[in-house]
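First, the structure itself, so that you have it in front of you.
With one protein chain removed, the remaining protein chains of the complex are shown where they sit.
Lettered A, B and C in written order, each chain numbered from 1.
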Amino acid sequence: MESVILQIAARHMRPLLVILSLVVLYRGHNEPGGGFIGGLMLGAAYILYAMAFGVEKTQKSIRISPVALTGIGLLLALVSGLPALMEGHLFMTGEWTTFFSGSSFELKLGTPLLFDLGVYFTVAGMLTLVMFSIMEE
Amino acid sequence: MIPVLPIILPLLFMVVLIFTRRWLAFQQYFSLLATVVLTLVSVILLLDVQQNGIATLQMGSWPAPYGISLVVDMLSAIMLVTVSFIAIVIMIYSPGFIDKGRQSAGYYPISFGLLMGVNGAFITGDIFNLYVWYEVMLTSSFVLIALGGSAEQLRGSIKYVTINFVASIFFVAGIGILYGLTGTLNMADLAFKIRAAGHIPHMNGALMLFFIAFSVKAGLFPFFFWLPASYHTPPIPITALFAGTLTKVGIYTMFRFYSLFIVENALFWKSFILIIAGLTMTIGVLMAASQFDIRKILSFHIISQVGYMVMGLGLFTVGGISGAIYFMVHNMLSKTNTFLAGGLVYQRSGSYDLKKLGGLYKASPLLALLFFVPAMSLAGIPPLPGFFGKFFLIKGGFEAGDYLITAVAILVGLFTLFSMVKIWNEAYWKKEPEEIKKGKLSRRAIAATGLLAIAVVLLGLFAGPVSELTVEAARQVVLPELYINAVLGL
Amino acid sequence: MLFLFAILIGVLYGAAVYLLLRRNIFKLVLGLIFLGHATNLLLFVAGGLTRGFPSFLRDIPGEVEKMADPLPQALILTAIVISLGVTAFALVLVYRFYSVTKTVDLDELSENE
Partner (left out) sequence: MNIGILLLALLFLSVLAPFTRRYLGNAAGWIFAIIPFAGFVWFLGMLPEINRGEVFTHRYSWLPAYGIDFSFYIDGLSVLFSLLVLGIGAFILIYAGYYMKTYPMKGRFMGYLVLFMASMVGVVVSGNLITIFVFWELTSISSYLLIGYNHEKPEARGAALQALLITGFGGLALLGGFVLLGIPFGDYELTTLFSNPEVIKSSNLYLPALLLILAGAFTKSAQFPFHFWLPGAMAAPSPVSAYLHSATMVKAGIFLLARLNPVLGGTELWHYLLSIFGVTTMFVGAWLSITQTDLKRILAYSTVSALGTLVLLIGTGTEYAINAAIIFLLVHALYKGTLFMMAGNIEKNTGTRDINKLGGLFKYMPFAAIVMILALVSMAGIPPMLGFIGKELIYEAKSNAPSAHWFILIAGFMTNAIMVFLSMRLTLDIFWGKEPAYDKKPKEPSLALILGPFFLVVISLFLGLFPKTMANPLTSQAIMAISPGMAAIKLKLWHGFNLVLGLSALTIALGVVAYKYRDPIISMATRINLKYFREEFSRVFFRMIDYFLIYTKEQTKAIQHGYHRFYLMTVFVVASILVWIQIWNGDPVILELNFRDMPLNLVAVVALIIAATISAVVAHSRVVALIAMSVIGFGITIIFIAYSGVDLAITMVLVEILMVILAMAVLFYLPKYVKYSGTGARMRDALIASLVGGFMMVLVLQAGSSAVQEPVSEFFKQSSYTEAFGRNIVNVILVDFRAFDTLGEITVLAIAALGIFSMIKLTKKIKI
């Protein structure tokens, strides 16, 4: 399946999809989206790439194995529960801080977002893991 | 904080093991250490519950009934300790029996996934969260039972996966309907609402869906088919781990649900459950009698003995429930132990088939002892724990005036004895066949089996203190108000 | 609409059960997927139906009363993902089963052979 068009598309789509997935991830707290949907998009970016260039090359270009990605995702989700403990709250209590608290724009970051990031990585890792295994077969 | 540890620690361990999956030696020792840590945590929880009563934790500080409540009462704590102890034994035992391929394919991390699910099911106080832990547990068990992918395993796992999937669907459908009817998912809140309303229309359909779902998981008649169809297929430590944990989660949940949600029609549910219990214990034990594969005999026995536990539930007196809980602990330990001893038999003689086995009594007194102790415990011979479990149940049954089911339970004991003696007569006493393999036994496996056998003996010898715990646990089950008040802070 | 949806859910469950009872292993998997669909819909419908008012807070007065119940949706999302994982696993299992045993006939699964 060495299609040139696909290869070009995949090469250009990948960064786009990655960025888009991050946007979806961040937006998810207020608008439709979230870690799961973002993760699927991230995964899709790499699957597309793998369809164009083959699994092995894709693996090399990511440098991080899907299994590790899954693990990192789980770990992040787990770790997001810990800051609460330092604050003396119960495990997984949401802790928030605000950056650039201007009037029109503010960047609110909190442990639930970190948790969602964990979901994002896990889903992407799972998706690529499964698809890569099947595609290699 | 502590109530959450039995759930998130296994997850942490799982992640560590995922990252280190290529270093087998590390995996073996780390897993062992991890299970020891889990056991310590569980013991601390148990002591805490014993001193301070039911422990609760609101995840994310969201108050009940909005957030997810974690609740550890005596029953949960007992189950946690038992399961994590079994996990220690399995982790000691595994290296000799799980080949390198399976080990590097994720045997260890997924075992911790299983433990996470099991512990989660014991601890959570939220119905949907319970479903999630069930799925964690089941998915892990799906992976473990198919791990390695021999034809036999695949055959077994297709049945296992499909029937359990169907059960999960019933479970989650029941949750949806219950939410539609009551607007809550917190078990204590739900129980409170049921008691406050007196009657919630249309509840019984959902409750029946739950009953079916848990009956499948627990292996009750007539939903047990997946169990004997699949339990003999994976490597023996996996079977032993399943035997010690999975069906008991179903039973545990049944206890919880019965205690919290059955207010109306109590008489119907009682007699219904007792009938199912009687059929389960009888049919299971009769099927066990006809088998010649050690693993199959033991698998059918799981079913039969699950019947005893459900019988205790059906009695729904402190005596009966306490007996059932004691029986459950005994059964988890003894059953795992017999499976592990069966694995040793296989390692020594290369077969699980009684027709091909023999002479083990003469060949290896230690091996004989390691089987004899748990087998006699299962058969209910004093002073091993099986006797106390049976005795408490019989006492509970007669005192509750349920003579018929108690008579059945007594009679089933005889057949249990028969099958245990059958294994003994054939594999241990019969003259050794000439063509038998003379394998070398793994020391770690012997140590693990021995450790468990010692635990079985101790459980019998310390039946007094243990039964104090089970009576307390039973009291909390019989008086659900304690649970409801602890969670809702009433 | 409740009535129609109830019928739809009934049909989906029925179809799933029918497919599960076939001998062909492919239909078995199809049945599992159908079960998942039926259940997602069941969670959705049983939790109460609200038209065209997604549960996003937009600071509109009185929105909270009109808004759809978000909880069943969250549950369905979780359930969808879980059944995705399990179904994917079942698919691969079936695939592996076929490549090892070279049969799709479930009646050849008999353990007493």
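The working rule: a residue touches a chain if its C-beta (ideal position, glycine included) is under 8 Å from a C-beta of that chain, and two chains touch if they have at least 3 such contacts.
Note that the structure is a prediction, hence the values are computed from the model and not measured.
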Chains in view that touch the one left out, judged over the entire complex: A, B, C
Option from B:F85, B:F122, B:F171 or B:W226 whose C-beta touches the chain left out: B:W226
Touching residues (missing chain, whole complex) on subunit A: 28-37, 40, 66-67, 70-71, 73-74, 77-78, 81, 92, 94, 96, 108, 110, 112-113, 115-116, 118-119, 122-123, 125-127, 129-131, 133-137
Hidden partner chain, residues of subunit B it touches: 8, 11, 14, 18, 59-60, 62, 65-68, 97-99, 101-102, 105-106, 109-110, 113, 116-117, 120, 124, 128-129, 132-133, 135-136, 139-140, 142-143, 146-150, 158-159, 162-163, 166, 170, 173, 176-186, 189, 201-202, 204-209, 211-212, 216, 222-223, 225-226, 228-229, 235-236, 283, 286-287, 289-291, 319, 322, 346, 359, 361-362, 365, 376, 381-383, 387-388, 390-392, 394-395, 398-399, 403, 406-407, 410-411, 413-414, 417-418, 421, 425, 428-431, 463-464, 467-468, 470-471
Contact footprint on subunit C, counting only the chain that is left out: 1-27, 29-30, 33-34, 37-38, 40-42, 44-46, 48-58, 64, 67-71, 73-78, 80-82, 84-89, 91-96, 98-99, 104-107, 109-113
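Convention: only the chains that are shown with their structure count from here on.
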Arrangement of touching chains [line / ring / star / complete / other]: complete
Chain pair, A-C or B-C, that carries the greater number of C-beta contacts: B-C
Gap in Å, rounded to a whole number, between the CA centres of subunit C and subunit A: 25
Gap in Å, rounded to a whole number, between the CA centres of subunit C and subunit B: 28
Residues of subunit C engaged with two or more neighbouring chains: 85
Subunit B: positions in contact with at least two other chains: none
Footprint of subunit B on subunit C - complex, ascending: 20, 25, 28, 32, 35-36, 38-39, 42-43, 46-48, 71-72, 75, 78-79, 82, 85-86, 89-90, 93-94, 96-97, 100-101, 106, 109, 111
Of all residues in subunit A, those that touch subunit B in their complex: 67-68, 70-71, 74-75, 78, 81, 84-85, 89-94
Residues of subunit B that touch subunit C when the two form their complex: 128, 131-132, 135, 138-139, 142-143, 146, 149-151, 154-159, 161-162, 165-166, 168-169, 172-173, 175-177, 179-180, 185, 228-229
